[in-house]
Each structure stands twice: as C-alpha cells, then as structure tokens.
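Mind looking over this structure? Questions follow.
Removed from the display is one protein chain of the complex; every other protein chain stays in position.
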Amino acid sequence: MKKSWIATLAVFLVMIPLTIYLGSKIPGRSYYLTGTFIIVWLLIPFFMKFEGKRPQARELIMIAVMCALAVAGRVAIPVNHFKAAYAVIIISGIALGPETGFIVGAVTALVSNFFYGQGAYMPWQMMAYGAGGMAAGFAFAKGKLPKKPLPMALFSFLSVILLIGPILDVCNTFLGMPEVTASTLAASFASGFPVNAIQAATTAVLVFFLGRPLLDKLERAKLKYGVGEV
Amino acid sequence: MTHDAFSKCHPSVNFVFFILAICFGAVFQHPAYIAAGIVSSGTYYVLLNGKKSIKSFLRLLLLFCFISFINPVFNTRGDTVLFKLFSRPYTLEALIYGASIASVFVITMLWFGCWNKVMTGEKITCLFGGVAPALSILLVTVFRMVPEMIRTAKRIVSARLSIGKGGAEKLSERARSGASALGALASLSLEGSVTTGDSMRARGYGTGKRTSFSVYGFRRRDGALMILVAALAAAVIAFAFRGATRAVFLPERYFAPLSGANAAGLAAYCILLLTPTVMHIREVISWNISKSAI
Partner (left out) sequence: MEHFKISDLSFSYPTSGDAALDGVSLTVNKGEFTVFCGKSGCGKTTLLRHLKTVLTPNGRRRGEILFCGVPLGDVPEAEQAAKIGFVMQDVDDQIVTDKVWHELAFGPESLGWDQKRMRSAVAEMACYFGIQDWFHRDVSTLSGGEKQLLSLASVMVMHPEVLILDEPTSQLDPVAASDFLNTVRKINAELGTTVLISEHRLEDVFPYADRAVVMDGGRITVCDTPQNTGRILFEKGDEMFKAMPAPVRAYYSASGKGESPLTVRDGRAWLENSFPNGAKSVEREVSEYAPGGRTALKMKEVWFRYEKDGKDVLKGVDAEVPEGCFYAVVGGNGAGKSTLLNAVCGKIRPYRGKTEIFGKDIKKYKAGELYDGCVSMLPQDPKYLFVKKTVGAELAEMSRDADKIIRTAELCGITELLDRHPYDLSCGEAQRAAIAKVLLTDPRLVLLDEPTKGMDSAFKESFAELIRSLKERGITVVAVSHDVEFCARYADIVGMFFDGAILTSDTPRRFFGGNSFYTTAANRMSRGIFDGAVTVEDVVENYNANKGLQR
C-alpha cells in the first residue's frame, strides 16, 4: 500500500478521533484549535501524495506557474472585486486533474498569506481553495461535464458559493462565535453570503471569458513540452 | 526592516514558540491568562510593526466589539438582563463571555500578525526542506514567480492601455479585457516556465536525493532557547491540567484563584510569552550602550 493511503487511514482512524478526544479534554474553549488541527491533519495526505509522485521539473514548474498566477493575477484585472485566484484554481483543477487542482489551491492559499498576510485563516483557506480545485478536477474529469464556457462558469459559481465560501465561514464560526451550533453556523453562513455571492459571480464571469483560452494554453504547453499528462 | 533578536534565531525555535503561543492563546479563557496574552502579543506586535500597529489595533478593537456584542444574541443564559432583543434577554453574563471569546480571537490574530513578520517564506521552506522537498521547491518557485508576475501583469495592463485596450468605462468590457490580460500573463508565464524547468534540470534537479542548504545554523543559543521554551510550556500545560487556568462564565462565573502554585503557572506563561519581547529589548539596550561607548 502506498504511503499516502496509509497516511489517509491514519488521519481518519487515529488522528482525527484523537484530536477530538483531546480537544474535549482541554480546559477552555477549544473549537478553533481542534478544528484547525483536524484541517491540518486532512491536508497531510494530499501533500504526501504529491511528494510521492516525485514531480519532474517541468510539471512542478507548471504547477508553480498556476499558483503564482492565482496569487498575482488580481493585478492583471484592475477592476474591484475581481480576484483571479478562484478562477485560476478552478481552471487548474479542470486542466490538470483533482490531485493537482488541490495542490494548486492549497499552495495558492499558503503563498497568498505571505504576500497579503492574514494568518488565523490559513489552514482553512488551504483546505477551502484546495477543495475548490479538487472538485473542479472531479467534475470535469474525462467524459463528465463538458469543458465549455457556460458549464464551467456555472460550476465555478456553485463551487464558490457552496464549497469554498462555506468552508471559510465555518472557520469564522470556530474562531469568533460563542459556540458551534446550528444557529451560529447559520448566522455565519448568512453573514458570509453577500461576499460569497459577489465572489462567486465575478469568478463565474472570469471563468466564462478566461476558461477556454487558459485551457488551450495549458493544453498547448502540455503538448509542446510533454508535461502534466493527466 | 527592523532588527529583531528573536527573528534571528533558528526557524524551528520560532516555529515552536508561535505554535505554542497560538495554541495557548486560543484556549485559555482565564482573565489573567488573557491579559498576559494580550499584553505580550500586543507588545511584540508593536516592536515588530512600529507605527503601523495602530491601524491594526483599531481594526482588532472593532472586531472585538462586534464579537463581544454578538454573543448575547445567541446566548441567552445569565441572570442580569440588560435589555430585551427580539423578545430575547440580552444578559451581562453572556456579554462578558463574549468579551472573553473576543479577547481570545484578538490574541490569536496578534500572534499570527507577529508570525507573519517573523516566519518568512525563507524560514518556512527551510523547515519543510528536509521533510517535503517537492513542496519546498514548489513554494520557493512560487515565491520567486509572484513578484515577477505582478510586475509583468502591470506592464501588460499598461501596454494594452496604450493600444486602446482595457481603458473602457463599461464594467463588462473592462472585465473582459482583464481576462485577456490575465490570459496574456498566463501565456507568457507558461512559455517562460519551460526555460525554468530546463534550468532546473540543467543543474541536476531530479537526478537523485536532494539535500537542503541552510542559511540558518542551529547554534547553542538556539538549543538553550528551545529547552527554555519547552520547559516553560510543559509547566504551563501541567498547571493547566491541574486547573490553574479554569474559567467558567455561565451559568455562574468562576475563575481559578491565582494563589500558591497557580501563580507559578501564570508566571511560567508570562515568561514564555514575553521571551521574544525581552530578547528584542535586551538587544536594543545593549546596542545603545555600545553606541554611546563609541
């Protein structure tokens, strides 16, 4: 069995239950701490898988370009509320598959934190962005959804509003709400909704315009230099 | 860049300290511990950020109020009803509990703010270098590309502007042109990435197991500091499990008394958290002494 599978099993069967148990024993308020540790454990198998692949130079650099593009892309679009990150991550997922999509998302979140500085949300962002890339990879895997502007744009809208946004809202609940209950979660979702909706809409617009061209460019790069075979 | 003694220590010491400080800060709700957390993280934040801290403090103060006032909306327990909101009681006890949650939030944010200054990308990749070589190189290359891409993106936008593209008033036109500019950036970067890949392979990437060059030597001082931090943290944990940090807000307020052994726990906590601040100030003082000697 591969290392990353063993790690996955270890995370689900040992680390998460152990963290929850210890969290409940901690004297004090432990929602954020427990939650964050669980997120960190969940991230580990993905990165182990990535390490296990021993990515070649060109493949590694292609992933790096997509991450950097997601971090720096907002400069190319001097329009308010247009953040390139989600669009680039989702398109990366579509073009390069779920595993690589996850890595692009997670690393984007990690690096963004160094350039734009946020902090407490970091592991959650890594998970949220990574999940966004991975979902796109699964949804558009061979023969599933068509890689056309409209389906891609719709998918992006839904994935930001139903997946990426809510994960970050959960973090807000864990961090700032008095307790984690259905009603506080609902309140977090409700307060996050306007921002998520705007982000989802702008991401959808960007994916609509950028999706096909960027997929073609990635396709061209893969063909020309024989990298990143999905 | 400001000189900071703690930042010059080995990344592993920085990392362990911040993880401990953040974990403790996120958990302890005893007012004394909260006070210790706020004072030490706040002081260190100011030492690192200087005048810019005022803006961050104001923002945190706003968030503090928001979180404090929102708690009683969800939490109606407590006897001292201040007023009724949507026919639900808004109690003083819940408000105080909210304030403690908000303080914990503020402490976490402040420590992360310090983390941002101290734990540079260089240090993170140094820590990962041994365990996750591929991720470490990926991070390094992304750090390398981002500033370059920001510069290129600005140039592309400006170049397009001077052939009459992207300056339109209409939002949809601008979004569309932005997507084109982003596409151009992607093309340029993807083409360039082939050269980067070649340059990596030309210098032997992928020929065998990588080692990682460290600009940070682990000195004796780092070892001593690590032991100190670990010992203090162990003491804090031990006292915490003995109930020194016990704090109950609802239904009835109860805080563990600060007498006897409990005071030792709090002292350990304070010393731990103030370590970077003390190191910083000590360096400033000794620098000033040697400067006046010249």
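Should a chain be cited, it is by its letter among A and B, assigned in written order, with residues numbered from 1 in that chain.
The working rule: a residue touches a chain if its C-beta (ideal position, glycine included) is under 8 Å from a C-beta of that chain, and two chains touch if they have at least 3 such contacts.
What you see is a predicted model; the values in this text were computed from it and never measured.
Remark: the omitted chain is touched by one listed residue; of B:G50, B:P147 or B:P257 this is B:P147. In the full complex, subunit B touches the hidden chain at residues 121-122, 137, 140-141, 143-144, 147-148, 151-152, 155-156, 158-165, 167-169, 180-181, 183-184, 187-188, 191-193, 195-196, 198-215.
Note that in this section only the chains that are shown with their structure count from here on.
If you check the complex, the residues on subunit A that touch subunit B are 26-30, 32-33, 47, 50-51, 53-58, 60-65, 67-69, 71-73, 75-79, 82, 84, 88, 103, 107, 110-111, 113-115, 117-120, 122, 175-179, 181, 183-184, 187, 202, 205-206, 209-210, 213-214, 217-218, 220-221, 224-225, 227. Interface residues of subunit B, counted against subunit A in their complex, comprise 23, 26-30, 63, 67, 70-71, 74-75, 94, 97-98, 101-102, 104-105, 108-109, 112-113, 115-116, 120-121, 124, 132-135, 137-139, 141-143, 145-147, 149-150, 153-154, 156-157, 166, 171, 174-176, 178-187, 189-191, 193-194, 196-198, 200-201, 205-206, 240-241, 243, 245-247.
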